[in-house]
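Excluded from the complex is one protein chain; the other protein chains are retained at their positions.
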Amino acid sequence: MLIQKAAQKWETRPLEFWAKAKELRAKFYQDEKGAKEQRVFLIGGGDGPQQGLGPGFGNLHFVHPHPEAASMANTSDSYSRECRGATEACGYGRNLCGYQLDYIGALLTNKHFSGGEMPRRDLVAQGNDLCAMFPKLGQLEAEFWDVPDHHTDATGYYGDWDEERSKATAKLMADQYLGTIEWLEKATGTEFNVEAQIESMKRQRHTQALRGEVIEMLTHVPCPLDQKSAYSVLVLGSLVGTDPVETEKLWVMIRDEMQWRVDNNIAGVANERYRWTENEPPPWFFLKYYRYMEEYGAVCIQTFYHGVRLVEQPDGTWKAPKMPEVREDAIKIKTKEDFARAQTGMMGMGGRRSSGWGGHGPMPGEYYQNLMNAVKAFKCDGVILPLHRAGIGCVFSMRAAGMKLMEQGIPVMHYETSHPGDRTDFDELRMLDQLDTFMEMQGLRKLVD
Amino acid sequence: MVTAGIDVGVKTVKAVIVKDNEIVASGIASSDGFERAKAAEQLYNQVLQQAGISASDVDYVIATGSGKMDVSFANNNVVEPVADVEGALRLCPSAKTLIEMGAEQVRVAKFDETGKVANYTLNQMCGAGLGMFAESMARALGVTLDELNEMALRSKGAEPINAECGVYAGLDVVSLIHNNTPKEDIARAVIDAIATKVKATANLTNIDDDNIVLLGGVAKNKGVVDALNRKLGVECMIPEQPEMAGALGAALIGAREVQ
Partner (left out) sequence: MERFRKLLEDPHRYAKEWKEKTGGRVIGYFSHYFPEEIAYAAGILPVSIFSKPDIEGISQRYLYSAFCPYSLGVLAQGLKGEYDYLDGIVHVESCMPIRGAVANWWDRLPVSFKHYIAMPSQLDEPSAKDLMYSELTAFKRYIEDWTGKAITEKDLDHAIEVYNTNRTLMRQVYELRRLDNPVVSGMEAMEMVLTSQIIDKEEHNKLLKEALNEISQRGDTENTGPRLMLLGSEISDTSLVELIESAGAVIVIDALCNGRNYFWNNVLPMDDRMLALAFRYLDKPRSPVKDESYRRRVNEIVATAIDYNVQGVVYAIHRFCIPHQQDRPPIEKAFKQRVIPLHAIEYDGTIPEGEYLTRIEAFIEIINIPTSVKV
């Protein structure tokens, strides 16, 4: 490959939060396996209001299929393929999303990605994620385990703001929370502790605020935290329901460390000279592509997958939206009804289907604007967008938004991958060639010392 | 100064030797399946002989193509679109867009007169519009690829077949055969499907000019070229040896590197 000399080297240091993040994640999966011994209800299915209700019950452990499937793809090609094969052999179409193929296969083969058997779920609660393709996975899982199941909805309208419609869709979501609480009480025989839940909700908001602060710091040049490293913590406390207290501590640690790195110009990647951003889950089986790009000095900066979209301020800086907890006087949360309404508002559920991350939410115009804002906020030189085969929810605005960015002169690379959870059909060499071309066409070559 | 470019594709390997900016030798051979490293070396030796020089006279060798990493004697390698653009500008200086159609890849790139690539795209997973698809269809009809192209040119029109997936396109062709569709019309359907897929790929790069050059082995297929011209609504330029552009481009890039 044609090469260049590195123009500049930033100072860099190992990440101190790394070990704690790894520990938290490992504990989560240990708890999954030890749920029975710990007399905790193991709950399958994903998305939906139930995900955050653990603290209110104290004896629930939620296991979301997506991060399990992502871990499957990341852990072992042969294992992931074996699971996919089992799913296809059952008659599920090969064009299903890779997460589903992996996860159903793990159930069928009874193999957990970290070794041993798949811990048996006691219940399944499935929400209708903004990706409408997932609710059926909850159905299948409940039938597989032959356990009680509960399903919730998620919807929102597109179009101009309409107060009545927003109230109605928000009410649906708030009702889902209350209905889910009622069902969990019945299914687990445990009374919901609203005070504990409200305490946890405040902690969760604080964690989300910390996350926002960290994302703001990623606008710094050099970026203190590259996205590949950030993936280690991205879903902790959300899709992977790690302990809320420990998760909050972790994010305090991350925030403090990032602040120090910004103050001292410590880079996530030493040879940062080109910044690019992305969206949607990456191909979990091929995360090495981030390090490959770094050979060009090209560093991935943030992704909407963090769930934070910065807003431009009058002074030209970019800030994360303020979390409601700072408006204590506006929020009086005492009862579970208050909690349901407040949570609906915070999670952006109900109302207009916009913002959010990925192609799950916005229409092409809005998605393009979100990406353009990211390019400006994070001072990016280019954008790389995946087109996930069978990842319909991820990509329906992806191509159109990318084309619009190109029309505005922003270099964009679309690449086809099989699916974040599924390596089948993925041509590694072609992907690397595409990355090389993307770099070379912008006058960049691989760096040497 | 003498440089060489080697383009190792799935089906063929191409080599060009450039001396002081002029082409002095070129050649093409089969990639020989799994033996493409050997095929590349053999071809390289042949063109060296053609040029009347030895390997030590060559200042720089650059490899390109899907098999570029197999060329052990190359000093360096470059990605295909970049080599293609370089080659395209040499072969057709007025070109602003290239469409490179190979055995298993279609690449489209927009560029300026300096060779700076503004936009490019390529087919990825699904590919009815490829050389290998055309060959397999030709085999199914019991003809050669050249005959397939000529038959297509004789047809007055054809039912469109699936242009997205080679598997489904193949099924559609089987259906046409079952329905006793004239061979010429089946050939035309296949050729049109290739052109359709190429055009759909090209649409992803905002093609908006008339200065399109066709490269790659498939650019020698008259039927495909005719279909593509029809679908794009322009008369595309085709250099004399369209399949050599990548190797030529690699050699020219090598010359710049040495300088």
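For reference, chains read A and B in written order, and residue numbers begin at 1 within each chain.
As a working rule, a residue touches a chain if its C-beta (ideal position, glycine included) is under 8 Å from a C-beta of that chain, and two chains touch if they have at least 3 such contacts.
No experiment lies behind these values; they were computed from the predicted model shown.
**Q** Out of B:1, B:55 or B:171, which is the one that touches the chain we can't see?
**A** Within the whole complex, the residue contacting the unshown chain is B:171.
**Q** In the whole complex, not just what's shown, which of A:270, A:387 or A:432 touches the removed chain?
**A** Touching the chain that is not displayed is residue A:387.
**Q** Among A:91, A:189 or A:316, exactly one should touch the missing chain; which is it?
**A** Of the candidates A:91, A:189 or A:316, A:91 is in touch with the missing chain.
**Q** Using the definition of touch stated at the top, determine which of A:84, A:112 or A:151 touches the missing chain.
**A** Per the contact definition at the top, the residue touching the missing chain is A:151.
**Q** For chain B, which positions touch the chain that isn't shown here?
**A** Residues of chain B in contact with the hidden chain: 125-126, 160-165, 168, 171-172, 174-179, 196-197, 199-200, 203-204, 231.
**Q** If the missing chain were put back, which residues of chain A would it touch?
**A** 90-93, 95-97, 100, 126, 128, 131-133, 135-140, 143, 149, 151-153, 155-159, 162, 164-165, 168-169, 171-172, 175-176, 179, 353, 363-365, 387, 389-390, 392-393, 395-400, 403, 416
To be clear about the criterion, only the chains that are shown with their structure count from here on.
**Q** In whole angstrom, how far does the Cα centroid of chain A sit from the Cα centroid of chain B?
**A** The answer is 40 Å.
**Q** Can you name the residues of chain A that touch chain B in the complex?
**A** For chain A paired with chain B, touching residues are 1-2, 387, 389, 403, 406-407, 414-416, 418, 425, 427, 429-430, 433-434, 436-437, 440-441, 443.
**Q** List the residues on chain B that touch chain A in their complex, please.
**A** It is residues 66, 76-82, 105, 116-122, 124-125, 204, 206, 253, 257 of chain B that touch chain A.
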